[in-house]
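Here it is, the structure in full.
All protein chains but one are shown at their positions in the complex.
When the chains are written out, they are named A, B and C in that same order, and each has its own residue count from 1.
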Amino acid sequence: MNDLSEHLKHDRFAEYIGIERFFCKDGYWTARLKVTENHLNGLGAAQGGAIFTLADYAFAMASNTDQRTSVGLQTSISFIAPAPLDSVLSASVREISRRRTVSIYEIEIRNETDNTLIALFTGTAFTVRAD
Amino acid sequence: MNDLSEHLKHDRFAEYIGIERFFCKDGYWTARLKVTENHLNGLGAAQGGAIFTLADYAFAMASNTDQRTSVGLQTSISFIAPAPLDSVLSASVREISRRRTVSIYEIEIRNETDNTLIALFTGTAFTVRAD
Amino acid sequence: MNDLSEHLKHDRFAEYIGIERFFCKDGYWTARLKVTENHLNGLGAAQGGAIFTLADYAFAMASNTDQRTSVGLQTSISFIAPAPLDSVLSASVREISRRRTVSIYEIEIRNETDNTLIALFTGTAFTVRAD
Partner (left out) sequence: MNDLSEHLKHDRFAEYIGIERFFCKDGYWTARLKVTENHLNGLGAAQGGAIFTLADYAFAMASNTDQRTSVGLQTSISFIAPAPLDSVLSASVREISRRRTVSIYEIEIRNETDNTLIALFTGTAFTVRAD
């Protein structure tokens, strides 16, 4: 199991909205979120901010392993399909590039029930400290 | 005061995280968020997801006025400076383009105390219904 | 072979910079570019604009098949590795979403010689006419 930076274990906002962290079979840390009433927008689907937060947290975990402390610089997200109440969303991570101070990850958010692609996220992170 | 789509008044996630909606002196609906313990990441600043949600909610309000119901398609956000505990963040909206079915808005998130730019967001919305 | 909109065959800028269109074995239209002196930036690698143009042209071809005429709305590109003089870059297309009026594609630009990922592009297109 690779080493997750200590500060990622104490992300208050991720906890507050109910994001669950897990170590997936592909060998990296990722996250899931069960869509509850608290996550809905006025149209009855998961709000974009909840979906972004899930993707961004998976991105943060990917860029904060191996004694690196990284911050997100620029991210892009495309919203593809609505995520209904009670669906379980999970993030899968693809490392696009990893250099000494800059890394790029792509995150897919899918509905676990039917594997629908809900959102596609790309983020660039900057490593502020590498122990 | 321009007319805000009914569904934006019932955004559960925005309420849950404490976003406050207001009608600003420039004549449009926007939003603010006071950064509390619940919004912090493990480094002690507002988590990216909380900042994105504020920007995205202001974007949603801008693209859901005048009897339009719109959904966000693609957004980009740059994170510029950290937002500390107890700071008050507010969103200001700039309409970049508005056509019949597609509109583009830019949102600046600033720390109200010292006017620091915290994040810059651009989003494209698609109008699914215009009454 | 699927049908490419007529106007894509008459893209003057793509021709001017030397982009070649081809129908790949995966069953869609895509494009390649051999990096010549004309495409270099001052650091001796392919300029970002040349790489973007290749990705954007593949995106345009993907969103202008089947009697659709589409225009790009918002795109994001991450630059990952430099493309040297004489390298051949090719675009591969992934359809992320396709609805009646909005479609989303992801394009990878790779160096054909060693398969290095040069750039990752995501674009949202709007269908202005569907015959």
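The definition used in the following text is that contacts are C-beta pairs under 8 Å (C-beta built on N, C-alpha and C of every residue); 3 or more make two chains touch, one makes a residue touch a chain.
If you're wondering where the values come from, they're calculated on a predicted model, not measured in any experiment.
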Residue among C:78, C:103 or C:127 that touches the chain left out of view: C:78
Residues in chain C touching the chain absent from view: 5-14, 16-17, 37-43, 46-50, 52-54, 56-57, 60, 69, 71-79
Chain A residues touching the omitted chain (full complex): 73-74, 76, 101-102, 104, 122, 124, 126
Touch residues of chain B, complete complex, unshown partner: 76, 78, 80-81, 96-97, 104, 106, 117, 120, 122, 124
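FYI, only the chains that are shown with their structure count from here on.
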Mean-CA-position distance for chain C and chain A (Å): 28
Averaged-CA centre spacing for the pair chain C and chain B, given as whole angstrom: 32
Per-residue multi-chain contacts in chain A, two or more chains: 76, 78
